[in-house]
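Please see the structure below; I have some questions.
Of the protein chains in this complex, all but one are displayed in their positions.
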Amino acid sequence: MLLLTVVEMTLHIIATGGTFEKHYDEISGRLVFGESHIPSLMKRARVSLPYTFETVCMLDSLDMQESDRLKIREACAMSPAGKIVIVHGTDTMRETAAVLGKAAFQKTIVLTGAMIPCEFDHSDALFNLGFATGAVQLLPNGVYVLMNGRVFDWERVRKNRREGLFEEADKR
Amino acid sequence: MLLLTVVEMTLHIIATGGTFEKHYDEISGRLVFGESHIPSLMKRARVSLPYTFETVCMLDSLDMQESDRLKIREACAMSPAGKIVIVHGTDTMRETAAVLGKAAFQKTIVLTGAMIPCEFDHSDALFNLGFATGAVQLLPNGVYVLMNGRVFDWERVRKNRREGLFEEADKR
Amino acid sequence: MLLLTVVEMTLHIIATGGTFEKHYDEISGRLVFGESHIPSLMKRARVSLPYTFETVCMLDSLDMQESDRLKIREACAMSPAGKIVIVHGTDTMRETAAVLGKAAFQKTIVLTGAMIPCEFDHSDALFNLGFATGAVQLLPNGVYVLMNGRVFDWERVRKNRREGLFEEADKR
Partner (left out) sequence: MLLLTVVEMTLHIIATGGTFEKHYDEISGRLVFGESHIPSLMKRARVSLPYTFETVCMLDSLDMQESDRLKIREACAMSPAGKIVIVHGTDTMRETAAVLGKAAFQKTIVLTGAMIPCEFDHSDALFNLGFATGAVQLLPNGVYVLMNGRVFDWERVRKNRREGLFEEADKR
């Protein structure tokens, strides 16, 4: 019983790409994806909490297909962890959250991302990763979108694309 | 009743100095304190949650006197907010947490800081501020120390100075 | 006579865009151009040398037309300065350098740029701006491309696009 609790509390972090991870490729002059920055950011943050890490895909969330979302769902199902942070593009974060919300896992799953790639001077990525690492440990089972310093239920959130902010929405 | 709840959920952030805030003074060649960096970091993080901000002192926590801790306690008492984040030096974070813990406020008060000043390339400050902003919204009333990606009860934490990490300690 | 010398030594900096200046637009998720970063970088560098600054265009150098190069040539002609730094995209830096070289100004004109936008953590932009600010003061009249820590004559340089490095080329 104690063991079960310990296992459930384990933190798993899943990289899927998104603005958070975008890297400037100096040969092509374009923003591309490379290795995830998450492990080095967690080291920079001097996180002593044990966690596991996995890259499921490295995509702009506008390019994500249903099959990609199913792979993310599968990764959540396969992980023994009860606490899961998914770093995801902001444009379809809500869609992936819905796929996970409908799966009704007995886990706490949070999605976060960034408006500015983490390699930039003034990125919000590190704040958001910290916010997610804190909130995932404390939220009850369920699926949440964490952006702009706020916790949103997966059923009641939308991205206001014009302002670049997440806000509450009517339940779908 | 609803109003009361809203008021209680308001977030208040208190700057007290610490490594988090240290600024390099190019004339003296020393690390000094200036204006708090917190408001600009919250803006960088695109936080849309309303919050108030106050600077109580700007001190290395090794230089804090009992009178400074009482001023911090007073600031917590005076704020109408039910959720308080205190950015504090790491060396005596535990001592200030104890002063606040013993005051038994009906509020959630979290203390965080940084091992590397936020002006440095590889600082943990922004992660910790994000962690605190998330955790303070979700923790029950009480006083907590948040460092290294973990939530510590104020009665069960110590800084391991040799390793520069916070860790659990026996209850005092 | 003395006045003439002083006038000729004046430094003029011309922004034209290029990777150096690219800015991440969080609404569109694309790299775009905004205000030039050069004045704030010169301030950051604590440059006490007097200089004037002008933005001629804000373009990816692959999008530059002959008319844009003529505007840059005009700006060089109109400036009373004898020392001119042009911050330019790397892809057609050589073409603009040729337009300026053929104009045979009695001035020292240097072109530099960056492989990584200056807003990125690991950009070469600030180094290159420093290199150009130093070299332009010391080079004899002529047109030069300054990249990768080297001084290239405008007639003997090409960008090796595969490696992302400038190198010497046969005289054209």
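The letters A, B and C name the chains in turn, as written, and every chain counts its residues from 1.
Methods note: a residue touches a chain if its C-beta (ideal position, glycine included) is under 8 Å from a C-beta of that chain, and two chains touch if they have at least 3 such contacts.
Here the structure is a predicted model, which is why all the values come from computation and not from measurement.
> Please pick, from B:E66, B:D121 or B:D170, the residue that touches the omitted chain in the full complex.
Per the contact definition at the top, the residue touching the missing chain is B:D121.
> Touching the hidden chain in the complete assembly: which of C:A15, C:L41 or C:M64 does that?
Only one listed residue reaches the unshown chain, and that is C:L41.
> State which residues belonging to chain B touch the missing partner chain.
19, 24, 26-27, 29, 31, 60, 91, 115-117, 119-122, 161-162, 164
> By the contact criterion defined above, which parts of chain C meet the unshown chain? Give residue numbers in ascending order.
Spelled out for chain C, the touching residues are 41-42, 44-49, 115, 122-124, 126-135, 137-139, 146-151, 164-167.
Basically, only the chains that are shown with their structure count from here on.
> Select the chain whose centre, defined as the mean of its C-alpha atoms, is least distant from the mean of all protein C-alpha atoms.
A
> With chain centres defined as C-alpha means, what is the inter-centre distance between chain A and chain B in Å?
Between these chains, centre-to-centre, one finds 25 Å.
> Could you grab the centroid distance between chain A and chain C? Build each centroid from C-alpha atoms only and quote it in angstrom.
Their C-alpha centroids are separated by 40 Å.
> How many angstrom between the C-alpha centroids of chain C and chain B?
Measuring from centre to centre gives 45 Å for this pair.
> Please output the residue numbers of chain A that touch at least 2 other chains, ranges allowed.
115, 122, 164
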